[in-house]
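As you look at this complex, bear in mind that one protein chain is not there, while each of the others sits in place.
Labels run A and B following the written order; every chain starts at residue 1.
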Amino acid sequence: MDGQTIRDRIGQKRVNYNSKFDSLIRAISKVGASSQSGQFSSFGPIYETFMYAFIIGYRIGISKPLESGERTGFNDFADFKPTPIRDFVLMLLLNKSEEFGFKWVDLENASEETINTFVTEIIRQMEGYANTGFEYLQNKWENENMKFRNPFVFVNFIEELI
Amino acid sequence: MTTEEIFKEVLESPEFQDIFGISKSDLEQASFDVKSSYPVIEIVKAIIIGYDNHRDKNTIFQNIQKQIMQF
Partner (left out) sequence: MATTIKSISFKNFYNYYGNFEQNTYRFKEGINIVNADNNMGKSKFYNGILWVLKNQVYDSDLKQIVDAPSSLKKMASGKALNEESHFEMGIKITFTENADKFSVSKIIQFTKTEDSWKTNEKMDILQTIDNKDIPILDLADKDKIIKKIIPLELMNYALLQGESMEKLVDLSSHNGLSSTIEALAGIKNIIEICDICKDLSQRAKKLSNDKEKEINITNNRISGLIQEREGLEQRIDSTHEKILIYKTELSEATKKKDNLEALLLNAQNREKYRGLKKNLQNEIDKLKDRKNEYERNITSMLFSESAPWLLKGLEHQITSFSNNYKNFIIKLAEQHTIEKLAKDPIILLLPPDSPDKSSLLRMLEREKCEVCNRPAPRDSEAWKHINMVMQRPRLTESSNKNDFSSFYGGIQTTVSSFLNSIPKISEYIEKYRTTIDNLEDEINQKEEEKEIAKLELLNAGGSENYADTSDRQSISDYTLAEKTIEKKKEDIKKAEILIKEWNFKLKKNEEELKEINANSEIKNYRDFKDMMYCVESIFLNSRERIFDEILKSLEINANQKYSELTQGNLSAGGKLNFSKQVDGTVQVCIKNINDGELTGLGTGFQRMKQLSIIMAIISSKIGNKRFDYPFISDAPFSEFGDNFINNFFKIAPNVFSQSIIFIKELYDPNSDDFLNDLGKKILKKMENGEIPGTFYVNVIEEKADTTNLITRNKCYKF
């Protein structure tokens, strides 16, 4: 297997978020039909919201992978845009790949099955960090809702975690 | 204004001297008590007195006609 193939494999994976964050996501994404979306600053497509939550969760440093049954799929990873940021996300996960049990050098000699497990795990960890991020946002939404009226709310959340 | 005041004021009009040729001293001497030799002065008196006595216009006119006849 070469580099392009593994890239494609990762790209074809469907990404999920925890279903319990459905209303939150719709509240802060334009894709949602929430009538309140005009009042608050909001993201565009769900993958943007997802990548944002991922970055939050990654900065917090905790990954809480999804349990089965509590997932809502939205896009394949390859759909994520813009491409440089998508690659950055991948980069961040690859930086931690040893933590979830995969060394780069070992992958060179790994079987197809192992590679597939690796690909699944990448996505799983991605979802895990995003899960942490969504939890964080949900908490803010419930307890500090007024902050969402500030157009810089999402920038502020990031700066709080630096 | 009293009738005296009106009379004196009216006699200041230039017409008496310019049109009727009445001298200034004759004008100064004119009064309600003494009959003037000038018809116009008598007419003026008749009108003022007639007004003062609340006479109607017809009466005043007839009075004036009588005055003129005497001239």
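Here, a residue touches a chain if its C-beta (ideal position, glycine included) is under 8 Å from a C-beta of that chain, and two chains touch if they have at least 3 such contacts.
Since this is a predicted model, take the numbers as computed values, not measurements.
Trainee: Give the labels of the shown chains that the missing chain contacts, considering the complete complex.
Mentor: Hidden chain, whole complex, touched shown chains: A, B.
Trainee: For review purposes, identify every residue of chain B that touches the missing chain, sorted by number.
Mentor: Here the touching residues of chain B are 1, 5-6, 9-10, 12-13, 15-16, 19-20, 39-40, 43-44, 47-48, 50-51, 57, 60-61, 64-65, 68.
Trainee: Could you pull out which residues of chain A are in touch with the chain that's been left out?
Mentor: Counting only chain A, the missing chain is touched by 1-4, 6-7, 41-44, 48, 51-52, 55, 81-85, 87-88, 90-92, 94-95, 104-105, 107-111, 115, 151-152, 154-155, 158-159, 162.
The rule is short, and it goes like this: only the chains that are shown with their structure count from here on.
Trainee: Whole-Å distance, chain A centre to chain B centre, using C-alpha means?
Mentor: Once rounded, the distance between the two centres reads 120 Å.
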